[in-house]
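Note that one protein chain of the assembly has been removed; the remaining protein chains are unaltered in position.
Up next, subunit A:
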Amino acid sequence: MKVKMLSRNPDNYVRETKLDLQRVPRNYDPTLHPFEVPREYVRALNATKLERVFAKPFLASLDGHRDGVNCMAKHPKSLATVLSGACDGEVRIWNLTKRKCIRTIQAHEGFVRGICTRFCGTSFFTVGDDKTVKQWKMDGPGYGEEEEPLHTILGKTVYTGIDHHWKEAVFATCGQQVDIWDEQRTSPICSMTWGFDSISSVKFNPIETFLLGSCASDRNIVLYDMRQATPLKKVILDMRTNTICWNPMEAFVFTAANEDYNLYTFDMRALDTPVMVHMDHVSAVLDVDYSPTGKEFVSASFDKSIRIFPVDKSRSREVYHTKRMQHVICVKWTSDSKYIMCGSDEMNIRLWKANASEKLGVLTSREKAAKDYNQKLKEKFQHHPHIKRIARHRHLPKSIYSQIQEQRIMKEARRRKEVNRLKHSKPGSVAIVSEKKKHVVAVVK
């Protein structure tokens, strides 16, 4: 007879002294871990609930402006510095870690229409209603010196926007036409027009740095190549586009914030159909900015809220609002992709977390592991109805909520009419136009 009994030595399983860690032998045999799917589901449910519990995105409000904040700019070299221009011609430079204003400049008479930093971070440019372009030093004046711009260019018409080239000493302004300037000269290198309307914003492509995009009030978006004297092509939409923003990761993708409450992500190579129509706002979208990862963007709207959209989704994943925040005019996503800043009508700049439930500060390795595990679980069970409902639920102010309901009814009525028309006409006589194609009027080359 040969016999062996299971006989464990407790010394191998119990810690020696109280100062030791407890020993935890593992065995990953699935029969010892029954119900792994239901248990994971419950964990995912708990993680989703906790995410909503900890969703406290609002960090700070920077006050000091004496009129609505009209434009903002990020510092290219310092994460803590941000610049803002207000409707009374004042420019302020803020320190985000201290949450304080570190410098105030009375830059223009009337609105500061646009502000941009030079790629090296030593100076910045502003344009205003007083038909001037001014270049300022980033550092304040020394003791006894007077606050003065480095250069001032007097133009003939009002400038409405400005953007600096990402690598060279060149910047572009817009107004009646798009002007491209050398920093050393007082007259533009070239100015380009297509039609006769005022252009509201111009943006340089951060990757293909000689490309520009602009949007005008005659409902079109025009693309330019800096090396040519003429524009490349334009797309005409249903309504006016307020701003565009280029994707910092994909050179040919840009997103346009439109007056018809939607945002359109275009592929530059095929402008006749937008890649995605982003719907959720209930009023005109005023500004848009991409996350540095190029996966998401944030939009500011006249409906007193900002929303975060994934690039490949048509619905937003997040909406931020407060009782005091009025029409949001400008928005920026910080370069570390962790925070969002928005400037609004009621003179404040607000700082938000990009990920509402994220814990700030240094995480221990166990916290990080738990966070990653929960993230994966949420991803795995995201389509389960109960979890989806909790993850999607957002409280909205009454005005936005009721407007969403109203617009849903309107949309439903329009769709019903279309279906009826389709049903009662000869098959093939009524073309089915997809939602994407519906808003593009024409593409001109």
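In this section, a residue touches a chain if its C-beta (ideal position, glycine included) is under 8 Å from a C-beta of that chain, and two chains touch if they have at least 3 such contacts; residues count from 1.
Just so it is clear, contacts and distances are computed from a predicted model.
According to its UniProt record, the chain left out of view corresponds to "WD repeat-containing protein 46" among "Small ribosomal subunit protein mS26", "WD repeat-containing protein 46", "Distal membrane-arm assembly complex protein 2" or "Protein ECERIFERUM 7". Residue A:422 is the one among A:370, A:422 or A:441 that touches the chain missing from this view. Among the residues A:39, A:100 or A:167, only A:39 touches the chain that is left out of the figure. Within the complete assembly, residues 1-8, 10, 12-14, 22-35, 37-43, 46, 380, 384, 415, 418-419, 422-423, 432, 434 of subunit A touch the chain that is not shown.
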